[in-house]
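Shown here: the complex without one of its protein chains, the others still in place.
Naming follows writing order (A and B), and every chain is counted from residue 1.
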Amino acid sequence: MTALTLGFDLLLAAGLVWLGWQALFLPRRFAAVVHFMAFNLLMALVWVRLEAPDIALAEAAIGAGVTGALLLTALGRLPSAAAVGSHPQQWHRYWRYPAIFAACVGAGWLAWGVQRLPRPGLAAEVTAKLDATGVSHAVTAVLLNIRALDTLLEVAVMLGAVMLVWSLGPALRPFAPATSLPGLPALSRLLHPLFLLVPTYLLWRGAHAPGGAFPAGAVLGAGGILLLLADRVGWMQQPRFKPLLRLLLVAGLALFLAVGLGGLLLTGTFLAIPQALAKSAILAVEVATALSIALMLMALYLYGEPAR
Amino acid sequence: MSLYYAVVAALLCGMAVIGLFRTDDLLRRILALNVLASATFLLLVTLARTDSGIDPVPHVMVLTGIVVAVSTTAAALGLTICAHERRREESQ
């Protein structure tokens, strides 16, 4: 059995390196983007092999789904010729070779150094604190209680990216498809209930098993982008729903901040959640964060401010 | 096994940096940055496997990192599209 798993690992690693190479060095952009999407799918399998199911769930929805959709849409907007429209400063010829050499040396040094890095690990400390956090799954506990400040700032970074994209101008109207395709609305209609059911299940599961706000938000956002592709989310484009859209976008960050300030009032430390309230506070923050992440992914996909 | 994926991560890091250097195309550079991010995440998760169990802290860092990576990718692509449209308007 070990020979079989070793063979599988070897195959996975070889596939990962090959797809990464194709994504980086293929001359055609479209082929490079498709190889990158396949690379992310294999990456999700690697996360499962490394016993990180939370990351695998998020990677499958975001890496293969949302990033692929973003890249393909951008590809359709950019001219097909390789260098037209983008002339960043050319690298000097002679600088290029030392740079490549330095990258090779750096990679070799990293491969050598990573084997002798100390691995203290915080597993024992986290397990010791787990009872005080209100949830029984270590990743969710670290995410929303022990290192909540990091998560708060991360949601803020994402909101900043949405603001940047919206400030670029009005939302891009999707290209009209070459034919009227009845399949796409049918697909989104059939999958719509599942795209609501799966994130809800993941959210509920997050307290005691892999799942939680980030995978749930990622799956919901990927489903939302499918709806955007099928042009079935009319309300996002309408001016009268804009306050609601903005409210939902900031809901995760706002609730997170409210919980943090509540902790400051009750215990004197920012983001310190009293143990009695921890479970319900974490659940509320998780629901709001998942909704916000899903809507932010959809808002990023529009490449501009809707209804402007 | 984790050692073995760490070497893969180092290899991917080197490849991504070379890819970043040798192309002039902005979309290819964004792709290369994404591969570099994936390689870094792989390195972090392999380091999370310790003798005393799996350390959840790097897992959380990677989980938030994936979401930050997709946001920065979208912002960079949005800027690239915008720059291209401006340039086309100017040339007309």
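By our rule, a contact is a pair of C-beta atoms (placed from the backbone, for glycine too) under 8 Å apart; a residue touches a chain by one contact, two chains touch by 3 or more.
In this section, contacts and distances are computed from a predicted model.
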item: Omitted chain, identified by the protein name its UniProt record gives, among "Lipid II isoglutaminyl synthase (glutamine-hydrolyzing) subunit GatD", "Monovalent cation/H(+) antiporter subunit G", "Phosphate transport system permease protein" or "Gas vesicle protein A"; value: "Monovalent cation/H(+) antiporter subunit G"
item: Chains on display which the left-out chain touches in the complete complex; value: A
item: Residue, one of A:184, A:209, A:233 or A:307, that touches the chain absent here; value: A:184
item: Omitted-chain contact residue, chosen from A:105, A:194, A:247 or A:266; value: A:194
item: Interface with the undisplayed chain - residues on subunit A; value: 177-179, 181, 183-184, 186-187, 190-191, 194
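Following the convention adopted for this analysis, only the chains that are shown with their structure count from here on.
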item: CA centroid of subunit A to CA centroid of subunit B, Å; value: 12
item: Partner subunit A, residues of subunit B touching it in the complex; value: 1-19, 21-22, 24-32, 34-35, 38-39, 41-43, 45-57, 59-64, 66-75, 77-85, 87-88
item: Touching residues (chain side subunit A, partner subunit B) in the complex; value: 6, 9, 13, 16-17, 20-21, 23-25, 29, 32-33, 36, 39-40, 43, 46-47, 49-52, 54-55, 58-59, 62-63, 66-67, 70-71, 74-75, 77-79, 82-83, 85-88, 90-91, 96, 99-100, 103-104, 106-108, 110-111, 114-115, 117, 119-124, 126-127, 138-139, 141-143, 147, 150-151, 154, 157-158, 160-162, 164-165, 168-169, 172, 214, 217-218, 293, 296-297, 300-301, 303-304
